[in-house]
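Let me begin by handing over the structure; questions about it come next.
Every protein chain of the complex appears in place save one, which is left out.
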Amino acid sequence: MSVVTLTINDELVSAQEGETLLSVLHERGIDMPTLCHLDGLSERGGCRLCMVELEGSARLQAACVTQVQEGMIVHTHSERLVKYRKMILELLFSERNHVCAVCVMNGNCELQWEAAKIGMDHVRYDYLNPDLSMDASHDRFVLDHNRCILCTRCVRVCDEIEGAHVWDVMGRGVNSRVIIDLNQPWGTSQSCTSCGKCVQVCPTGALSAKGATVAEMEKQHNFLRWILDGREKNVWSYGNGK
Amino acid sequence: MSVKTSPQSRARPRAATEHPSGDPRFSLIDRTLKRFSFQQDALIEVLHTAQEAFGFLSDDLLIYVAHQLKLPLSWVYGVATFYHFFTLTPQGQHNCIVCMGTACYVKRAAEIVAALQQEYQITAGETTADGRLSVSTARCLGSCGLAPVLVLDGEVLARETPESALERVRQHLAEHAGGAKPETNGAGVRERNGIESNGGIHEPI
Amino acid sequence: MNRSDLEAMAQRELQRQQAFRCRILCCASTPCLSSGGSAVYDAINEAIKEGSLDAEVQAVSTGCMGPCSRGPMITVQVNGAEEVIYEHVTPEIGRQIVAQHAAADAPNREATPEVESAPSLSKHVLPGDIPFFVKQKKIVLANSGLIDPERLEDYVAHNGYKALAYALREMTPEEVCREIINSGLRGRGGAGYPTGLKWDMVRKARGDKKYVVANGDEGDPGAYMDRTLMESDPHRVLEGMAIAGYAVGAEQGFIYVRGEYPIAAKRLERAIRSAERRGLLGSRVLESNFNFRIDVRIGAGAFVCGEETALMASIMGMRGQPIPRPPYPAQSGLWGKPTLINNVETFGSIAPIIQNGAEWFASIGTAKSKGTKIFALAGKVDTTGLIEVPMGITLREIVYDIGGGIPDGLAFKAAQTGGPSGGCIPAAHLDTPVDYESLRALGSIMGSGGLIIMDEHSCMVDVAKFFMEFCMDESCGKCVPCRVGTVQMHRLLERITDGSATMQDLETLKELCVMVKETSLCGLGQSAPNPVQSTIHYFLEEYEAHIRDHHCAAGVCTLDKRPVTEWVHA
Partner (left out) sequence: MKKIKFATAWLGGCSGCHMSFLDLDEKLIDLADKIELVYSPIADVKEFPADVDVTLVEGAVANMDNLELAQQIRARSRLVVSFGDCAVTGNVPTLRNKLGVDDLLTAVYHEGPGRHPTGGDTVMPKLLPKVLPLHQVIKVDAFLPGCPPDADRIWAAVSALLAGEPVVLEPEMRTFG
């Protein structure tokens, strides 16, 4: 694979062709807020937090879905970008009932932490306060729509890694909801394998494990790398990886 | 045991048109499935057929379609709820659609909606408790020259005022007091005068 | 069928038509049908039957004639005489028309209709030389209202499929692309990307399979150009698609028709079948080595599916959610293959370009916007309907000449173009030429062709709120700025119209507009703030009057609430 050279924040950087800009930024240790992106899952480009400026392009681009190109000149933290990121986080907080103080993920939540990092210390928009339900019908897991940001990591991990496609999104716009099978209680799902991957990848308190205390609620993403590496090396195939 | 099927009835040869489910409307769905060789990308076409045949998409129908196309249930449900055309609940006996396209809007169609909502105590997108009337709004029926326009059971009413519209609906409901549903081609989709009754229905946020 | 068969078919059809002394063309487009057009058609046919005039008089159901608010429309062609156009035709008037034009016994009776002798009929005559007709230039809609859209022969008799035959025989795919590039044709869906360049990109793209898609998911409220074209002249769209298929190397086309347009879908299906039967589509088109199939796909009610990546998702049976570009459909579209997507009106312009040459097309319009554009003229204007005008015509000509001005002696306030992605143009800019660049400079867009005229009874804040509500309902929900931003912008507009807003809210609104525009994933979100921004730009004083004085000059807004800061001593 050939190497391309690009300029990120006035610094020359080399990267592998075909890599996404986001992965280069992460490799370089440049802090780039993300919510829908998760290493090991397909990219969605939906949260719009990793928007960057590309010189010569009128539009901002999401780094997670932009491939590096020779000669690209990238700015990641201009005043305008930081302002937009703050506004997007404000919109997310206003959309549903993110009451951190009474959330199971308090202290371990990616949304909460991204807001703190960027200095989004208040929301200027109306809180929409939608009337949303919780689903605690599963033996081990809980779904709380109040905390969901529709990043669809659960949908993707269930489809791409577990292969069950229990989850999907129903409706559209601000009325979208993640659903299980035919929008039915989780406990009644016949396709759910109860593997818990969705819970582990959920960035907020929308999906949580029952019976854990708030302090224990830290989620583990490393299983994704482990599974994907194993797949690549064929460790679970007959006659391979003995 | 009364539910046991007698050997005789099981042996009876099934008519060519009869569907294993016993409901001939499923044959319509099967025909569309075959036309598209059971390809998964035909989902929307199949849902169109299913809704035309049954009037709305029940859970059972969605499961049937999902199994036939070998698609996950949540996928099918997600698609069926994404598009305004598909409805997952039975519709009222009578259907009144108010066009809310820009031309109708400029000519105060919103006042017609408000009048209907007031009279029948429902919001657009809902059906009255007695199941008699569904009121909905449409994006644009493309009859902008006749604005404001509403469609009552497939009949286009042009250049209405809130008062005249209410009067027409009242009269229409009174004429069909027996509860008989006006003729439709397939349940739910009326094609008279070229405007489909489910056209662009949207529910308010 | 080959080229000479095509010519023979055209001759046969022309002879057949000329055999009738009188042809009565009845508009069977949705607006005319909605105002009772089918009853008129039936009455005319009955009258012909009763008078045993079948051999002399023919009633034809055609596509749109234009002035939809005057429907049902009828055009009467008598051999050797000028056409007579009738408006507001009822079944009774229809019978009189038959009597007037056809029942006269002598075949070589004076051809000019004696309108004076039938006073009730004369009231319904619409002179053919009024500005509504004269100021238009019909290229794409040339056949609309003249031919029976359900008969392939009628299209062929009007030079149909000649361009395809010519391209297949005389031109290489590269030459076709070059011709389209030279014509200066730009996408009629709204964005105005040069069509030829797009074709050439798909032509050069590598792929074992390629696709051509016609976008007929016309979602803008108040726009029905595409529907009319598909209903009135379906073969023209199919021919354009086939030429495109040949030019880019595709063998499969899809035409995505909005779910609300059942007649258009039906006519297209029928047109495809009859073209396939005659070898004008399908395998070995016109006995060449070119194969091209077209399938109709019906939308299911989602405005966002007008966006090309969402449309492709919908064709593939998925939720109509857009995906980030690049890669563009030209590189990776349907099923990952290079895909050409154009609006149906764009495809409608192709055959005339091939037939008359790029130079001819490029001679119409302005420096950067060539050809004609169809608009659906609606709102507070005397004659509403469908018009096709050369690019560069001024808004004033459209509103006052073609549209006949504002009714009830009221003043023009604004013209809205581009639907929920466009903006409002105030009276001060009425003399702006209508082309892509000028409209963009005014903060609006050409859009797909909705043109809504507003008078002083329209409140611009309320109009902005109307479009924002539309975008909010139609947002697919994938990206945050559009999903939540539209809701918040709508809330702010609601506050301004109910009287509870502060000047700070206006600033918040402006700031949100810019952010949503720059960060949204697809065109829907990127253009959703346009109606707000353009009304703030041209009608700021209206916004301020709402907030400061709780006054709505148009008398539309309730303004019955107050900001929370004023509650304590209220």
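A, B and C label the chains in the order they appear, each numbered from 1.
One rule holds for everything that comes next: a residue touches a chain if its C-beta (ideal position, glycine included) is under 8 Å from a C-beta of that chain, and two chains touch if they have at least 3 such contacts.
Given the structure is predicted, the values throughout are model-derived calculations rather than measurements.
Just so you know, the chain we are not showing touches A, C across the whole complex.
In the complete assembly, the contact with the undisplayed chain comes from A:V123, out of A:I73, A:V123 or A:A209.
Where subunit C meets the missing chain, the touching residues are 564-565, 567-568. Although one chain is not drawn, its touching partners on subunit A can still be listed: residues 93, 97-103, 106-107, 112-113, 115-117, 119, 121-124, 126-127, 129-131.
By definition in this document, only the chains that are shown with their structure count from here on.
Counting partners per residue, subunit B has 78, 82, 205 as the residues that reach two or more other chains. Contacts with at least two other chains are made by residues 302, 319, 472-473, 476, 487 of subunit C.
Residues 59, 62-63, 72-75, 77-78, 81-82, 205 of subunit B are the ones touching subunit A in the complex. Every residue of subunit C that touches subunit A in the complex is listed here, in rising order: 302, 304, 319, 323-324, 472-481, 483-488, 491, 508, 511-512, 515, 518-521.
Those residues of subunit A that touch subunit C in the complex are listed here as 44-48, 51, 59-62, 65, 83-84, 87-88, 91-92, 94-95, 124-126, 128, 149-150, 169, 171-176.
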